[in-house]
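Shown here: the complex without one of its protein chains, the others still in place.
The block that comes next holds subunit A.
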Amino acid sequence: MNCKPIFSFSIDMKLSDKGVVVGKYDAVNPSLTAITQSNKIIIHSPNTRYNMFNTQKAWSEIKKDIGMLSVNYTITSIATGKLSDSDKEYLAIGTETNILVYQVDDNIEVFFKDVSESVRCMTIGNIDISYPPLLLVGSNTTVKGYNVKGDEILWIVISGVVNSIILFDFNRDNDQEIILGCNDKIRIYKQDKFIKELNENAPVKQISPLGAQLLAFILKNGTVGVYEEHVRLWRIKSKSCATCLASFDLLGTGTQQIILGWESGKIDIRDPRSGDVLMKLISPNKVVGLIVTNYRGMDKDDLICVTEQGEVQGYTSSNVNLAPLTATESSQIKELLAAKQKLMLELTHYENNSKVNELIGSGAAEDSVAAMNALKSISDDFAVIPANTRLQIAISTDGTKQSSVEIGISTNNSTIIKAVIIFADGIFPNGNETLIVHPPTKRANSGSYSSMNALSNRTGGVSSIVVPLKIPKDDPVDVHIKAFVGSADGNQYHVFELNRQLPRFSMYSLHERITGSPKCLSEINRLSEDHLSAAPESYVKFKVTERVNRFCMFINQNFLLPADIEPNSTETETFDFLKVSLICLRDSSPLVITFYNDSNILIQTENIELAGNLIQAMSQFMNVANLESVAAFPSVVTKFRELFDKLQGLQESSNVLKTDTALKINLSKILVLRAEDAKVTNMEKLSSYYNELMLTNEELLTSFKIRSENYNEVQRLLSEINQTLYHAQRLRVGSASAKMMSSYKEALEQKNIEKLIQIMEISG
């Protein structure tokens, strides 16, 4: 079964995957708009011809239905939509340094705005029925919303890069929420109020709505998946990376399918709820855009597929329902046969197992030598281990000297562990999903082996392995452990599979080793006493209406402590405070959490991000909707001041540099003219003009380098400042946190750093 395109043409230009959109610039006819790899924008408008008179935007017409727009800055994103009352859609162009909103039909610049941070993604739409439509711009650490006049209406600060932004009714309240695909998570905001975050293991590349119900996402590590509200329906990971997705009923089933375009040129048509592949199309080149629009001027939407080489193909919905055809009887028979084969194989395994046991059993009855020989004779063909072999797993953070969580894996007898594969997404470097431990393979008796001090035991054949894991973020991690267990000289191993979830704050451990039995409050306090002098001076303090038992539960569930904290029956009434003194395994910085008997909690740490994470986790655990807190982070504040000063200095010098460059460009232009003149009038001076031109050119180049360094530094500073603001905001929950956002904005406009710091400390 195949699907043939109903139209196809080529733009004959290499397109970038930064954005392919469609806009109805004349309010009626859709025009395909894309960014080329040579940093230009092309508009394919088969139905209307735009009058491309020459403006500073340098329109040029290459073919009769393709217009091209050159922009002097590096284009990063484009978006189209209705931003005003007019039915004509606007084209918004985001670059590294500014935003241009452009009315294509009348060739009018709607607004042009310099931005301090490079634009990453944009969308146009209503965030509230009462609001006029906004242009929403996602950048490194902020999301901004502009109205048609270019006024900044909305401002949200977040910690990570925003790669994708859409408007979607996530919580089904008939209002659109802002969905952000960030580098670590999917975040959902209602206007500037944070609602929810969905954890994913890799940077989000794109998010896109599938109809009114579902939300699809693409991650940069090749994962694709679908959410229904906050429940993930499915996700799959593949070798190559998906580039774009759309929702369209290609098979004519009456419901929408999810259409995925891949780097390899493959296009999958999948069931949106199960992820099953229904059909595949192949295009020779990387797919950069999939768009659903009415492109033929008929009353029907088509699916348009755009590839990197500029090929455009249109597909229409099938008239007959193709879905049943994909699951024909013969393919059903094929599947059933495969299932049958699998079951039969498993059955033979069990049969053979009992056969071997009988053989050995009968041999053992007569004499053990015969049994051993029988065992030897089969050990080449069978993976033989004692049936009661168990794999024991111990997860600990005991080793305070080692900066990692340790997973100890051992067998309960002399069988050896040949190799261990640990699957866990998002915690290994370079986007890898596995850690493999393969002890040396020289034959030897079983012994203990730790990959941390490999030199101590070089004999191989081990029945115990310790695997250190470094967990980069404070998030819960699912680890899947597969251990290959067998005899030292066999070729076949049993695979033991175990799944464990590491708690959110597993990278924090007590200062000393303690036994595994539950500990009461006074014992914990005693443990902490010795380390009080090292307690950090930065702190955050807040009040919760919970009892100490609940707090202990939080600690037990979210930390990897060797023993649970369980208050005595008397202690719950009489205790003064509970002090848990911990150490971070990443940088051995101390963390002290104190719970006072008046339900005040004090978190002492130099790490403001950690404090925020703890507060967010605690408020979720204790169901706190609103939480105010008082914070003091002197070191963070000092750094913040430094960053702010530096930024202002750099911004000033960047202005100077700009004028300098403009002057030099002018000078070089003049020199070219003079040199040309000299060709006619004064040949002797010719070379001197050219020499001067060369010098100016070199200077321009140097100043360009300085400028680009300056720019990068500004970007870095800005994102650091924004991150600090974001982390401070996370020390509060609910309305207190939302209030901070508007206060921040006000203070930032006034460039009032004292006020900013004050907001951070007492949330103002």
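The criterion applied here is as follows: a residue touches a chain if its C-beta (ideal position, glycine included) is under 8 Å from a C-beta of that chain, and two chains touch if they have at least 3 such contacts; residues count from 1.
Please note the rule applied: contacts and distances are computed from a predicted model.
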Report summary line: From "4-aminobutyrate aminotransferase", "E2 ubiquitin-conjugating enzyme", "Bardet-Biedl syndrome 7 protein homolog" or "thioredoxin-disulfide reductase (NADPH)", the UniProt protein name for the chain not displayed is "Bardet-Biedl syndrome 7 protein homolog"
Report summary line: Only one of A:129, A:298, A:345 or A:680 touches the unshown chain, namely A:345
Report summary line: Considering the complete complex, of A:384, A:417, A:721 or A:757, the missing chain is touched by A:384
Query raised in the report: Which residue among A:233, A:393 or A:421 touches the omitted chain?
Result: A:421
Query raised in the report: Where the complex has a chain not shown, which of A:492, A:635 or A:702 is the residue touching it?
Result: A:492
Query raised in the report: Contacts of subunit A with the missing chain: which residues?
Result: 13-14, 36-38, 40, 62, 222, 237-239, 264, 329-330, 332-334, 336-354, 356-357, 360-361, 375, 378, 380-390, 418-419, 421, 423, 428-430, 432-436, 438-441, 451, 454-455, 482, 484, 490-497
